[in-house]
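Encoded as structure tokens, here's the structure I'll be asking about.
Only one protein chain is missing; all other protein chains are in place.
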Amino acid sequence: MSSSFGKLFVVTTWGESHGPAVGVVVDGMPPGLPFDAALLQRDLDRRRPGQSAITTQRSEADQAEVLSGVFDGQTTGTPICVLVRNQDAKSKDYDALKEVFRPGHADFTYAAKYGVRDHRGSGRASGRETLGRVAAGAIAKMLLGRHGVTIFAGTVAVADVVAERRDWDVAETNPVRCPDAAAAARMIEVIEAARADKDSVGGVVEVVARGCPPGWGDPTMEKLDGEIARALMSIPALKGIEIGTGFAATRLHGSQSNDSMGPDGFRTNHAGGILGGISTGQDVVARVAVKPASSIGKAQETVNAQGEAVTIAVEGRHDPCICPRVVPVAEAMLAIALANACLRQQALAGH
Amino acid sequence: MSSSFGKLFVVTTWGESHGPAVGVVVDGMPPGLPFDAALLQRDLDRRRPGQSAITTQRSEADQAEVLSGVFDGQTTGTPICVLVRNQDAKSKDYDALKEVFRPGHADFTYAAKYGVRDHRGSGRASGRETLGRVAAGAIAKMLLGRHGVTIFAGTVAVADVVAERRDWDVAETNPVRCPDAAAAARMIEVIEAARADKDSVGGVVEVVARGCPPGWGDPTMEKLDGEIARALMSIPALKGIEIGTGFAATRLHGSQSNDSMGPDGFRTNHAGGILGGISTGQDVVARVAVKPASSIGKAQETVNAQGEAVTIAVEGRHDPCICPRVVPVAEAMLAIALANACLRQQALAGH
Amino acid sequence: MSSSFGKLFVVTTWGESHGPAVGVVVDGMPPGLPFDAALLQRDLDRRRPGQSAITTQRSEADQAEVLSGVFDGQTTGTPICVLVRNQDAKSKDYDALKEVFRPGHADFTYAAKYGVRDHRGSGRASGRETLGRVAAGAIAKMLLGRHGVTIFAGTVAVADVVAERRDWDVAETNPVRCPDAAAAARMIEVIEAARADKDSVGGVVEVVARGCPPGWGDPTMEKLDGEIARALMSIPALKGIEIGTGFAATRLHGSQSNDSMGPDGFRTNHAGGILGGISTGQDVVARVAVKPASSIGKAQETVNAQGEAVTIAVEGRHDPCICPRVVPVAEAMLAIALANACLRQQALAGH
Partner (left out) sequence: MSSSFGKLFVVTTWGESHGPAVGVVVDGMPPGLPFDAALLQRDLDRRRPGQSAITTQRSEADQAEVLSGVFDGQTTGTPICVLVRNQDAKSKDYDALKEVFRPGHADFTYAAKYGVRDHRGSGRASGRETLGRVAAGAIAKMLLGRHGVTIFAGTVAVADVVAERRDWDVAETNPVRCPDAAAAARMIEVIEAARADKDSVGGVVEVVARGCPPGWGDPTMEKLDGEIARALMSIPALKGIEIGTGFAATRLHGSQSNDSMGPDGFRTNHAGGILGGISTGQDVVARVAVKPASSIGKAQETVNAQGEAVTIAVEGRHDPCICPRVVPVAEAMLAIALANACLRQQALAGH
């Protein structure tokens, strides 16, 4: 129940950080579409640890194996299972943490919920679970591409450093994946400073879908913004999401925030491409709040499973800022939410 | 498909603003619980139009009729249908708008999606649809009350006026439903000024669940925060949601935003009561961004269904700020999301 | 959870036999289709009690009120709520049965499951719940009609009397709804004899969908036959279902039961219009086993809620054979299952 997203394009991830493998099953991909294996691997590489100096140095090739649902280079309409073996799991590093609840992590809540847990490398709560999401997102992009939809994403804030520009072609040219080259340089400084201090920083990731036709999304309980919110908020470490002008819209007047229309269409996009839960045809724009990474080398006070006070420093190979690695995951989850809305609208049309 | 929320506590609303009636079916309420009809009616009254000088003057008694699922004052475990007849629908007011896409409304997107639409009073996209949500939320509160969970909500910002206090018992004593009496007075001034200017203002609503045990919520794809985000973002006019410290957490260091623990439990609650998608036992805290009401008397430029430029002023009985009426709806949607998490956790436990 | 059927054409019934009303919400009906209110009422009339001498004499007008989802005679794509008030409920008749578990009824199991139950007129377990199904089925037929699909059904066996013919236009001309006029006369004799003996008889109902294009139905876990089986087996009093040649196929050889093909298509239809869970384009044919009605005037041994032995005779207004009233319900459930398959296939096509 907990591991699936979507009704028509159903994504089910499975796997633990230090188990034999992680992966995903995508059920509902339409048949007869070219399967772009290179896109799949490229997105996995963008999520992969060890890509740059500012990410974790865990070394995983993350080579995807497609086990089903593709034949002669085409999708067949049957479920697509993608598997990646775990290779560089250093479970020994976690022995000391077996009985300790790391602050900011899901250790305490998993113990409370399940009683038993695979503590190695955060088990199921590891960011490694997002690998399956990224694979599924790449498949969703193959579907969306057929409908003319393109997805962009990047880090638009790190701590107090805010990007002013949205040069999406710049985003992939710097390690922080910021669409503003000048801001990127300052963001990296902030991240390096946090790491030097055995600490971490947060930020904001923006994700945009361009080319969605008007009419996607179901009103009331399955609004497009609601589904996107759910999709993005299911990514680890996110504490907020906004659409279009978002929280800043609460400080405008209606005469400002209403997007007026002319014969050429909408004149502004405060709505972020969604009205009444349905796409308007403009860019769908979402931003998510990424909390500072929970794993830090600084000493922290916490308790162990027996409720006794302990002090820990989470050593190991961690990300001082996970924004650059959230970028491909946010793209994936937006693509998955839109793929569902796309199929849903197909079901309604043409009667 | 679009009108249901939840898997185990399934809420399905139906009805249009100017149709014969609006209502809801709640399927999955456990049997044998006392049915608190007074709570149901009280929550409907809190959502009702015409409660105060700062809300719309449409006059609806909104008397609930419970048609099924309750016998001898107890729930029976069968679906509960609640119906409210529409009474003061003035459809004539909308004749002039039949062919015009009001800015900020879902007129354009409904037309794009469905081809046909009931334009009277916004039809299905009307805030009146939330009546069914509030009825269902009251039923969810009956279940949650059995588990010791209480829900509070209030308006914590209107335009630039921000509440400093969270005196929840104060919230229901002022028309803006603000838990800070001093801020409430200033909020009302801002709302009155907007109305005098034929304009509208937005704000922020906070909703809190106290008493959730640790362990509710499913990790990965059905995280408690993801489900809450989806539930709240399905409310009309919302443009953002944050949990706990939310977007402000992006400007902290990990050593600050990680909630440290001691033998007495968590020492702070930046996480907003959720870690790894699972409740921690602390207050679950969410805030939503409410955009300025779309219906304003000011002249606005838009187009009609033929794509021709027109200027409109949306006359009628509107809310200059919908925050006070969002409050009971936000409570309801949080309650519904938590009722699902509660039942889901029951299913897992005890084997 | 228990009261909904379908993912894309979602049917949710609600209501108890002696509560204020029964009804249904249909969510997912595409927009822009003419709403055939006469068809809806005609199907309700076919299910209505008191239609003929061989059915129960409870008197219900069963006039449908459509509360939402229809505007200017067209569907709008929003949920359609249909309500029927209960009128001739004689709850006093059931006072004596409050504490007794009637054999063949769900009294014992409801008590075991829920602890509390509305015992009046079987409450939720009453055949009256099927009214909502029939209303939803009529709406499904409006959708299917657009796709060229027509549905036929009739009683093809009562006790040992088996219909030899399938003259579907004859079925509605006799009270047992048998498509074989000669058999119908004998069936009525058998039913009258059972009633005279304060007993009841069972039978077999066949339901056929003509005009389904090839390609409907999802293989593996949502096979068209699986969905039809689930839809039909959710009708009260059914104990079996078969597709095409069904159980008789177990006594054939493969060389007989395989439907050979020629350039003009399939030459036989042992498969009942479904191969691998997907429609073949031939008639979809299903038959269901209807057990003898549980309510009989004959003395029966049972126990009360305290586990004490009691003897009861279920007096009142009962059907000695429910086959004729199962006919419209079976049509409805087949139509609902097919409407889902139709929308599902729309979602897949056209990429």
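Letters A, B and C mark the chains in the order given here, with residues in each chain numbered from 1 onward.
Everything that follows uses one rule, which is that a contact is a pair of C-beta atoms (placed from the backbone, for glycine too) under 8 Å apart; a residue touches a chain by one contact, two chains touch by 3 or more.
From a predicted model like this one, the values you see are computed outputs, not experimental measurements.
Enquirer: Which chains here would be touched by the one that got left out?
Expert: Its contacts among the visible chains are A, B, C.
Enquirer: One chain isn't shown here. Among C:49, C:137, C:154 or C:244, which residue touches it?
Expert: Hidden-chain contact among the options goes to C:244.
Enquirer: Which of C:153, C:204, C:327 or C:342 touches the chain that is not shown?
Expert: Per the contact definition at the top, the residue touching the missing chain is C:204.
Enquirer: Tell me which stretches of chain B touch the chain missing from the display.
Expert: Given the touch definition above, chain B has residues 7-8, 30-33, 77-78, 143, 146-147, 219, 343-344, 346-351 touching the missing chain.
Enquirer: Just the residue numbers, please: which parts of chain C touch the chain that's not shown?
Expert: 1-5, 7, 11-13, 101, 103-106, 108-110, 112-113, 124-125, 129, 157, 159-160, 194, 197, 199-204, 214-223, 225-227, 229-234, 236, 238-247, 249-263, 267, 270-272, 274-281, 289-296, 298, 300-303, 307-309, 344-345, 348
Enquirer: So which bits of chain A touch the chain we can't see?
Expert: Residue positions of chain A that touch the missing chain: 1-4, 7-8, 10, 12-16, 19-23, 25, 27-28, 31-32, 65, 67-69, 71-72, 74-81, 83, 113-118, 123-124.
The rule is short, and it goes like this: only the chains that are shown with their structure count from here on.
Enquirer: Interface overlap for chain B and chain C, more than half of numbers shared or less than half: same or different?
Expert: same
Enquirer: Roughly how far is chain A from chain C, centre to centre by C-alpha average, rounded to an integer in Å?
Expert: Spacing between the chain centres: roughly 46 Å.
Enquirer: Averaging over Cα atoms per chain, report the distance between chain A and chain B in Å.
Expert: 26
Enquirer: Return the distance between the CA-based centres of chain B and chain C, expressed in whole Å.
Expert: 38
Enquirer: Two-or-more-chain contact residues of chain C, please, as numbers and ranges.
Expert: Chain C, residues with two or more chain partners: 7-8, 31-32, 77-78.
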